[in-house]
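The complex is shown incomplete by one protein chain, all other protein chains being positioned as in the whole.
Letters A and B mark the chains in the order given here, with residues in each chain numbered from 1 onward.
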Amino acid sequence: MTIQSALSGRSKRWGHPGAFMQAVTNMLDPATDAEKAARFASLSRDDRIFHVVLAQQFDTQSIEELCQLSEMIRKIASHRQGNLFLQTLLSDRRAMLYFIQPSTRTFMSFTAASQILGMGYNSVRDPSTSSETKGETEDDTIRVLSQYFDVIIMRHPVEGFAEHVADILNGIPRTIPVVNGGSGKDQHPTQALLDIYTLFKCFTEHNTDTPLTEYSGNPFAGKTVGFVGDLKRGRTVRSLTYLLCRYPGVRLMFMSPPELQIGPDILEYVQRNGIEYEICDELESHIGELDAIYVTRLQDEHDVNGESKSIDYYKFALTHEMAGRFKADLAILHPLPRRHELDPRLDALPQAKYWGQVRNGMWMRSALMAYIFRVDGTIRDHYRNYYAF
Amino acid sequence: MTIQSALSGRSKRWGHPGAFMQAVTNMLDPATDAEKAARFASLSRDDRIFHVVLAQQFDTQSIEELCQLSEMIRKIASHRQGNLFLQTLLSDRRAMLYFIQPSTRTFMSFTAASQILGMGYNSVRDPSTSSETKGETEDDTIRVLSQYFDVIIMRHPVEGFAEHVADILNGIPRTIPVVNGGSGKDQHPTQALLDIYTLFKCFTEHNTDTPLTEYSGNPFAGKTVGFVGDLKRGRTVRSLTYLLCRYPGVRLMFMSPPELQIGPDILEYVQRNGIEYEICDELESHIGELDAIYVTRLQDEHDVNGESKSIDYYKFALTHEMAGRFKADLAILHPLPRRHELDPRLDALPQAKYWGQVRNGMWMRSALMAYIFRVDGTIRDHYRNYYAF
Partner (left out) sequence: MTIQSALSGRSKRWGHPGAFMQAVTNMLDPATDAEKAARFASLSRDDRIFHVVLAQQFDTQSIEELCQLSEMIRKIASHRQGNLFLQTLLSDRRAMLYFIQPSTRTFMSFTAASQILGMGYNSVRDPSTSSETKGETEDDTIRVLSQYFDVIIMRHPVEGFAEHVADILNGIPRTIPVVNGGSGKDQHPTQALLDIYTLFKCFTEHNTDTPLTEYSGNPFAGKTVGFVGDLKRGRTVRSLTYLLCRYPGVRLMFMSPPELQIGPDILEYVQRNGIEYEICDELESHIGELDAIYVTRLQDEHDVNGESKSIDYYKFALTHEMAGRFKADLAILHPLPRRHELDPRLDALPQAKYWGQVRNGMWMRSALMAYIFRVDGTIRDHYRNYYAF
């Protein structure tokens, strides 16, 4: 059963669960390898990712290419002439940012990436200013927007919705790509890409003399990456874990209150990929072992009955007092926004990488747009001609 | 009596009816030919349309020019070099999209058209973020915006408001054009232009060997165009009818529940122009006669006492079952958004022109902007040099 068949005859709007949600669940857990292969094929064109929907679409080669490309763009953009070059690349393209869920960071990051590459953009952020109020289905809204724009970047509260949009777009003559900017509690693949770019950057800078733009290999072998906080409901941890499982020799540590531990589907995925991991119910005693720590906030907006209130989340906060036990090369990441789980007094430490991580998102999203529209080769040529040493 | 005199002394905000609405009514139905001539003159400069307010402003020559120009822009925009050329044309202009009524389609269409021609734009969509909350009259808001922008494109709930804005702008030293993107239940001239462009394209492609960019003539002679649905309250049907009445030999069919039939003012206009028409209270038996069908949704947001609920609107739906009786060259149009009156299973048929119609809106609005800012000659020259065969 596919989402399309669940929706056949007449499109349904999200918020009406039933058959739709069941179909989504089936999509998220395809029963057979053949189904899975067909699904990834439907998101690609000519052996290249076309619709960016799931973190699992990215293999080590595409991750490495995108990290290199992000780093090249970052360096090119540090000069005015380089910026002017970058702005020519997508100056005849237009992006639609369809962001139905609140977002500052991801939204602004994508708009900045668009401007870096000269791409026009527009947004739908509040359905109340749109034709939805006249009873249009969201499927039709997508079909209409696809007539005006060259890519749809979306954030949406429904799990699996970006994949559904890929199906809609595959079904009309003028198919344009969709990029998932976060859907439901499930996936946030571009966040995972910027996270792994940040880790790539930290680990290669600490361990090699090769600049990241030239680096090829596995910088994660022998490294311990700790995830701390609300791992059950944080989609960024889920998506990043999918990517890290591509790298043999990485060690994962999931530190959270038992009620908020990472889902069994993820653990099963980790195991299946032969990655070593540990489940812990506290942070304090492990802090000295970590090469990277990924701190996350309590996702209490997903509470049903205020169940978060009984959890002692402060046990999973990274405090100023712990700083003495940090490895010198520790990389502290946080997808932000933060609350009390990450002490602002840590901001000044060299280990604090989270503000750079924010900026890396802009470079990675630029790289991803360049990759989708196949101007990555032009960037690499420009970099090799003017910036490589 | 003019809107200005109705408003003299102190500006009034819309929503305060009385004298204002009476003045609007008088404007919409000028008593004498002299009044009518003066009115159209006030919307023109140097024998060219300046303010785009009413569908009636467009004659066969300007319609033909705009359809040709739309088609040229569409073809030029299919190449990167062509896009870069187009983006130079209005790169030193700025558009204000003053869209007080909800809109996705028209709004996005105008922003895409702006980007195609390189024009900057900004928008006011929600008066609550504006100075209106500090008690400014809407007339003053228009005067202020005219200081920052080179054209005001507006959608507004009040009938005749765009014409009132033309009056305001004519009254200040730095007069810029206004474009009506839909006002009240009355007029939606740019929708009418994109509709007639779509019909022009379908009918010339089916019947001639001349490409639309070279075509001069009347492609509507002998064609039957059916309007179906809520014809009373749909402004798109009204505006398109004004344009079709320019073409002798076209035959119009108005199919709707008696309560929702087209207004007597339109029928009177049709008759006065010597156009053959028919009034029908069902669709089923006429489907095989039609060369084009323009399907519209129930406009129940205009209901006063829920009167739509007692109407069997499904009798005026275009269903999948009817497809067998369609002419091979039938063109199905719909201004969108659609509900149940247009079966999604028809989307895959060659007769379904409504997604292309959406995209045509982007080309037509680009053409209109080019025309208003008098760069249409530059586009025609470019097309003749590089694209004509």
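FYI, a residue touches a chain if its C-beta (ideal position, glycine included) is under 8 Å from a C-beta of that chain, and two chains touch if they have at least 3 such contacts.
Note that this is a predicted model, so its numbers are computed, not measured.
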| item | value |
| --- | --- |
| Of B:Ala38, B:Ile172, B:Ala348 or B:Ala388, the one touching the omitted chain in the full complex | B:Ile172 |
| Hidden partner chain, touching residue among A:Ser42, A:Ser62, A:Gln87 or A:Gln351 | A:Gln87 |
| Hidden partner chain, touching residue among B:Gly135, B:Gly306 or B:Gly324 | B:Gly135 |
| Residue touching the undisplayed chain, where the options are A:Thr32, A:Thr104 or A:Asn385 | A:Thr104 |
| Hidden partner chain, residues of subunit B it touches | 9-11, 91-92, 94, 96, 120, 122, 124, 128-136, 140-141, 143-145, 147-149, 172-174 |
| Where the unshown chain meets subunit A, residue by residue | 80, 83-84, 87, 99, 102-105, 108-109, 111-112, 115, 125-126, 297, 301, 336-339, 344-345, 347, 355, 358-359, 362 |
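Definition applied: only the chains that are shown with their structure count from here on.
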| item | value |
| --- | --- |
| Approximate Å spacing (C-alpha centroids) for the pair subunit A, subunit B | 41 |
